[in-house]
Structures are given as structure tokens and as C-alpha cells.
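Only one protein chain is missing from this complex, and each of the others stays in its spot.
Chain nomenclature is as follows: A and B, assigned in order of appearance, with residue numbering initiated at 1 for each chain independently.
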Amino acid sequence: MIILTNNPDVQNMLTDRSVCFVEGSYRDVLVRARDMVHQGHRLLTHPLMGSLKPNETPYRSVGLSEEKGSLDFDSLQLIENAIETFDKFAAVTRPDRGSNTPERMLADFRLIDASLLKTALESAEQPPDFRR
Amino acid sequence: MKLELGIIKISDIQFAAESKVEGSTLYVNKDELKALIMEDETFASCELDIARPGESVRITPVKDVIEPRVKVSGEGGVFPGWMAKVKTVGSGRTNVLKGCAVVTTGKIVGFQEGIIDMCGEGAKYTPFSQLNNLVLCVEPVEGTLQHAYEKAVRIAGLKAATYLGKLAKDIEAEEVRTYETPSITEGIKLYPGLPRVGYVLMLQSQGLLHDTYVYGVDAKQSLTTMLYPTETMDGAIISGNCVSACDKNTTYHHLNNPVIEDLYARHGKDLNFVGVIITNENVYLADKERSSDWSAKLCEFLGLDGAIISQEGFGNPDTDLIMNCKKIEAKGVKTVIITDEYAGQDGASQSLADADVAANACVTGGNANTVIHLPKMDKVIGHIEYVDKIAGGWSGSLQEDGSIIAELQVITGATNEMGFNTFSAR
Partner (left out) sequence: MIKVVHYINQFYAGKGGEEMANIPPEKVKGFVGPGMAFNAAFQGEAEIVATVFCGDSYFNENKEAVDTVIALIKEENPDIVICGPAFNAGRYGVACGTVASEVKAQLGIPTLTGMYDENPGVDMFKSKTIIMKTKDSAAGMRKAVAAMAPVALRMAKGEELGSAAAEGYFPTGIRKGLFEEKRGSERAVDMLLKKLAGEEFETEYPMPQFDRVQPNPAVVDLAHAKVALVTSGGIVPKGNPDHIESSSASHYGKYDIDGVQVLTDKTYETAHGGYDPVYANADPNRVLPVDVMREFEKEGRIGELSHYYYATVGNGTAVASAKKFADTFSKELIADGVQAVILTST
């Protein structure tokens, strides 16, 4: 699984895997994931995981397949919907949210993002993934 | 399976020297209960407070709401896997302290959520403003990690509710409500002409602060499975979900699941309520495929004609909801889904993160982005400074006069997706 993330905690947690660190925003991670879907990767985790709204947490991690195939339309629809949803929430700006979150809250946002991703990794490692 | 609920009405809570239920008043020995909670070494302190309907009180940040219940007869105990052995519950008799609840609060992480206002504008949106609430504020010892604190608060709530419930064990309830679900074959014989209806109950299961437990098992590690409806009334399902106050299902919601109550109300008359299918909302997409395949398979297996599907949460679960709906409809089983909406503050945006034509029958708990103005309250239980950090609040949400301007998202249970409330949108 390729992990796209802008969350340093995820990078630190996963020293043994291919983590693709995105220097940028939550939205930048989604856009990069969309680009990879167009290149034939499949989404393996939900791009809107967690109940924290896109204008609250600045962190996002997304898991994609290592292998490339023909364009996966389910993945494309999911990531496009996610970007649309992100933009809907981003319309309401919150001075101390998103990219302006104070440091004492950032650590918690990083923690939530990393732990949700961890559940996906645990799921991925149970049986081999024979999906598709 | 047959369960009788003995309804013991509670109209007031008072602190007293002895914990007991007398008439419709619940008396609580503060020190005794505190000592019980403080047995957990995670906690540095524990405060108890009471919030009654109509009082100028705000409770925040709310973690969970739990109704006190106790098993009078029948197998097992309330909250199996937590407060009782893992025995199948849902039969015999259970006494319920109706009209009161334990509310837990604590600042587990920096951002927080969940407001219960006992009067004013906010009280209209949360069902918990109608209850006499015993509020538990517990603080952890320094250095406690978030997940350990969350678990401790969750268990403290269950402990307190169990402690209160036991006070009603020997009371003969004046009102008894009976719920019964026959076996599949008996059901077919009993109600040959009635449509067979099931309930697909989706459980939040994304990870830290987003979990639900069934008989002590983390729902994300479970395959889609079945319950007798009455099992939920004995606390088979408890909430560990602390994010998204408006559309999370608290333990109180699971104990008083409105879909289950309303399906029972028509059971044997207009429909045959066959059972409950519980399924999860994981973040790993292959899990979603598997879980929704299983929901559809079980609907087919049970020979259902129709199913109600309720969701929990926003975003990621929208995908599970639509997958469940599509696949169940594809089996020829008619569905109604219950959800809520994030249509923007002006109500003009797309409400859900996913959609499908199969979802042609939808009940909504309203738009969680709706902006509301909550008046100042005389008393705040918990931590008001966290209002600015609440989901649905923002910097400046807390006004100088103590009132709050925020989105409906901040209110615990406001847009519940089990259809607990009358609030909706068109």
C-alpha cells in the first residue's frame, strides 16, 4: 500500500513502508490521490475517513494500491466526491482551524489521522487483499 | 426472544446520604459513587453534578449519555462484555430508570464537542435536555494517553449507570412494555401475510474516538452479523464514538433505538419485524465491500421484503450507506435510509458525499451546518473554553455575552441518524 500523507506522525509511524509525504494541505493530498487514480492506482482507504470535518483537521492520509491497472471508476468517483466535499466545507473559514490550527490541537489531529490510518493497515494485513 | 422493560419514571435527581430510588426521585450518595469511579487509577479527579430540564445549565464537552438499567430476570446482565459477563442478553425482565441519564464529559483531545443545553434554543434540538442528568466530569492523571483516557471515561459512564440501575433492581415497575421476536420459522407461521422487514444498523467503526462495541467486541473487527432487537435494550451495543456530536449514536440511543421501537409498534399488525443486522463503517475500502456484501446477503438470506438502514456519522459512512442501500435494493429488498445532511450554512450545497438512484426513499435528520444562536447559561458543567474548539464551532463562536453562535453540529444528538428526533429538512 502506498500511503499519501501530509501528517508527519504517519511518516514517523511507518518507517518500513512507502510513504509519499505531501508538503501541503489536506486538499493537496486529495488532489495528489486523484492524480494517482488517473494513473491507474486504486484507492484502498476512504479519502474522508474520520468524522473531523475537512475545515477542522489539516491532516489527511490516504492509502492507494502499489500496482497500477486501468482506471478504477469507483476510486475516481470517491476521490472526486471527496474533493467536492472538501471544497464545500472549506467555504466556511475558521480562523483557528484547518491550516491555522493552534499547535496544542495539531498534535491531537495528527494522532487521530494516524490512528484511523492504522486501523486500515491492520485490516489490510488480515487476509491477503483479493479485492477486484 | 422476549424482553419486558419495567419502566420506573424518574422526575428528579438529588444528592443524599444514601443512594436509592424513592417515588420518582433518584437519590445519589455522591461520595460512594465518586469512590467507585476513582477506583480507576487513570483518574486524578471526579466531579458529579446534576442538570435538570429547564435549568439554565450547559453541559460540554459531552462524551456519552447512558440510561441506567438493571437486569431483574433472564440471562446475563446489562452491558455484557463490560459490566457483566459475555452472556446473550435481551430476554427476561430489565428495569429502566426512565427520565434520567448519566452524562460523561472530559477533554480527551484538544478539539472537543458536544453541547447539551437544558433550556433555551439549544434545548429544542437535543433530546437530552428533557432528562434529569447526572453529569460525570473526570480528569486523568498527568501523562495519560488519549486512548487510555477515552476508554476510562467510557467505562466510568457504564459503571455509574450500572450503579444507578442496580438501585431499581427490586422495584416493581408500574408500567411494563413487552417486546418479542419469534424465531424465523415461527414468524412465518404467525404472520403469513405481512411484509418481512429488517433493520440494518450501521455502527461507527473508524478507529480512535470513532468506535462502537458489541458485547465488548470492537465493531470494526467484526463481520456483519445479526441481533435479536431486544439485545440492544440490554446494552449489547455501547458507544465509544466521541466525534461529530450531532450525528453520533450515544449509548442512550442504542438502548432506546427508535427504529427498533417503531418497528415493534407495527410488528404483527402491518409488518413482521424479523431482526437487526449490524454492520460496520470501516475506513479500509475492501472492508466496506465485504461488510455491505454481507448486509445484502443477510437481507436475502432472511427473505426480507424491506429494510430500514440507519447511518452513523458523515463522509466515510456516506459511502457505506450508499453501498448498503444499492446492494440490498439489488437483492430485490426495498429500502428506506436514514441520514443527515451537511448542505452548508446556506443549505445550498450537496448534502451527502455519495449518492445513488437506488436511494430513492430517504429520511433526513436535518442539515448539521444550520447556524444557531445559543443564549448564555447561568451555569456551565464541564469546560466552556472548549466551545471554540468544538466541531461546528469556530474562533469567535463564544460571544462576549456568553452566548454561542455555532452550527447545529455542536449539539449532542441534534441530527441523529436513527431518526430519534423530529427535526428534518426539505
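Everything that follows uses one rule, which is that a contact is a pair of C-beta atoms (placed from the backbone, for glycine too) under 8 Å apart; a residue touches a chain by one contact, two chains touch by 3 or more.
Note that the coordinates shown come from a computational prediction; the quantities given were computed from them, not determined experimentally.
Student: Considering the entire complex, write down the shown chains that touch the omitted one.
Tutor: B
Student: Who touches the missing chain here, B:137, B:161, B:202 or B:308?
Tutor: For the chain that is not drawn, the touching residue is B:308.
Student: Specify the residue from the set B:173, B:243, B:338 or B:404 that touches the hidden chain.
Tutor: B:338
Student: Looking at the whole complex, which of B:162, B:251 or B:351 touches the chain that is not displayed?
Tutor: Final answer for the missing-chain contact: B:351.
Student: Can you list, in ascending order, the chain B residues touching the missing chain?
Tutor: Touch set of chain B with respect to the missing chain: 124, 195, 197, 258-259, 261-263, 265-266, 270-271, 305-308, 310, 334-336, 338-339, 341, 343, 346-348, 350-352, 355-357, 359-367, 370, 416, 418-426.
Everything that follows uses one rule, which is that only the chains that are shown with their structure count from here on.
Student: Rounded to a whole Å, what is the gap between the Cα centroids of chain A and chain B?
Tutor: Each chain reduced to its C-alpha mean, chain A and chain B end up 28 Å apart.
Student: Once bound in the complex, which stretches of chain A touch chain B?
Tutor: Interface residues on the chain A side: 43-46, 48-53, 56, 63, 78, 81-82, 84-85, 88-89, 91-92, 94-97, 104-105, 107-109, 111-112, 115-120, 123-124, 129, 131.
Student: Considering the complex alone, what residue numbers of chain B touch chain A?
Tutor: Interface residues on chain B, with respect to chain A: 109-111, 146-147, 204, 206-210, 220, 241, 243-244, 248, 282-289, 313-316, 318-319, 342, 344-345, 349-350, 353-354, 369, 388-389, 391, 394-396, 409.
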